[in-house]
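Shown here: the complex without one of its protein chains, the others still in place.
This part shows subunit A:
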Amino acid sequence: MAKKRIDDYEPGPVPPPAPLDRFGFVKPELSYSHDDSMKGRSAYEYEREERRVRKWRKMIGVGGSDWTYYVKRKPHVVKRRIRKGIPDCLRGLIWQLISGSRDLLLMNPGVYEQLVIYETSASELDIIRDISRTFPSHVFFRQRHGPGQRSLYNVLKAYSVFDREVGYVQGMGFLAGLLLLYMSEEDAFWLLVALLKGAVHAPMEGLYLVGLPLVQQYLFQFDNLVREYLPKLGEHFTQEMINPSMYASQWFITVFSYSFPFHLALRIWDVFLYEGVKIVFKVGLALLKYCHDDLIKLPFEKLIYALRNFPEDAMNPDTLLPMAYSIKVSKSLEELKQDYEKKNQKPVQSTEFNEKQKQSQERFLLSKRS
């Protein structure tokens, strides 16, 4: 069968203009309420925002080296500021700095271009099939074969070539899509690499490898955390036969970018990139905690529905995130990981496998950490 490349397609018609929210998503016809909080911004709030941007600019300084220095000297200041939210205009840049993707990009000039132009991937048709099903309501991705969809295709294809073991898995498109709203294709690609290969934090690739080993581990950990922190709710879940794979798989696989309000997803990503996957557990627990008294009354079906459709007030970042920060999970997570590994005999990633991975990627990561 002749393979079609996305470049062979003519761009589709430009979709009719529609009212957009401040992030570029088409507003749902009925409820404009998500954005209400943003409408009535007072002069005071603008001033505060401006002060924040100034502080951030100072932290970044003239470029990456100032930032590295700042992070080394005052990690807690950085952490605190990130938890309050990175100013939207600096998000793309900061994300690249804190994820380690900037370094990867600089160490591998020309590699992305090569992956996109010269390599072919077994996943090309799968990727094309899903392109229009990724953020279908965002203005950048709406036009069929338009620039947004092309970039998304290129990044995903490049990744599937770069890491043939992972290839392309549904859900990765939401990660790439989110990144592409804040940076160029090449930058987005290297950030994806940084995340999946673990440039700064634990590698995420296990979320997408055959058997989805890391999804299984995270769900096991989350299930037990619920029982530990919200024992009554945990007991209720057992009685109603609810387990986290029914509602939380997508939290981990797409880091809340699949179905959560975009402004909340961004705030979670700020912290996720700096502090790692812990924040996904914390936000998940905070959501359950916030809705605890309602959830505990619901029978199976209503419970599932509620766990997939949290009320708007629960998803307000300024209440949800402080609640999430206050939940301490590191120690339990570590213990549960060991329990899980014991239960499943072999560790999540065998070293043999890692060796194979490394070899296949060596030709791309030309001078990593030289």
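In this section, a residue touches a chain if its C-beta (ideal position, glycine included) is under 8 Å from a C-beta of that chain, and two chains touch if they have at least 3 such contacts; residues count from 1.
Operating definition for what follows: contacts and distances are computed from a predicted model.
*Asks:* I want to check something: the complex is missing a chain, and I'd like its UniProt protein name from "E2 ubiquitin-conjugating enzyme", "KLTH0H09768p", "Ras-related protein RABA2a" or "Protein farnesyltransferase subunit beta".
*Replies:* The chain we cannot see is recorded in UniProt as "Ras-related protein RABA2a".
*Asks:* I'm checking contacts with the chain that's been left out. Which of A:D130, A:E186 or A:D223 qualifies?
*Replies:* The one listed residue touching the chain not shown is A:D130.
*Asks:* Check the options A:A43, A:I117 or A:M241 and report the residue that touches the missing chain.
*Replies:* The missing chain is touched by A:M241.
*Asks:* Determine which one of A:F162, A:W190, A:Y208 or A:Y290 touches the chain that has been left out.
*Replies:* A:Y208
*Asks:* Name every residue on subunit A in touch with the hidden partner chain.
*Replies:* Given the touch definition above, subunit A has residues 126, 129-130, 132-134, 136-137, 169-171, 173, 208, 210-212, 215-216, 240-241, 245-246, 249-250, 253-254, 258-259, 299-301, 304, 308 touching the missing chain.
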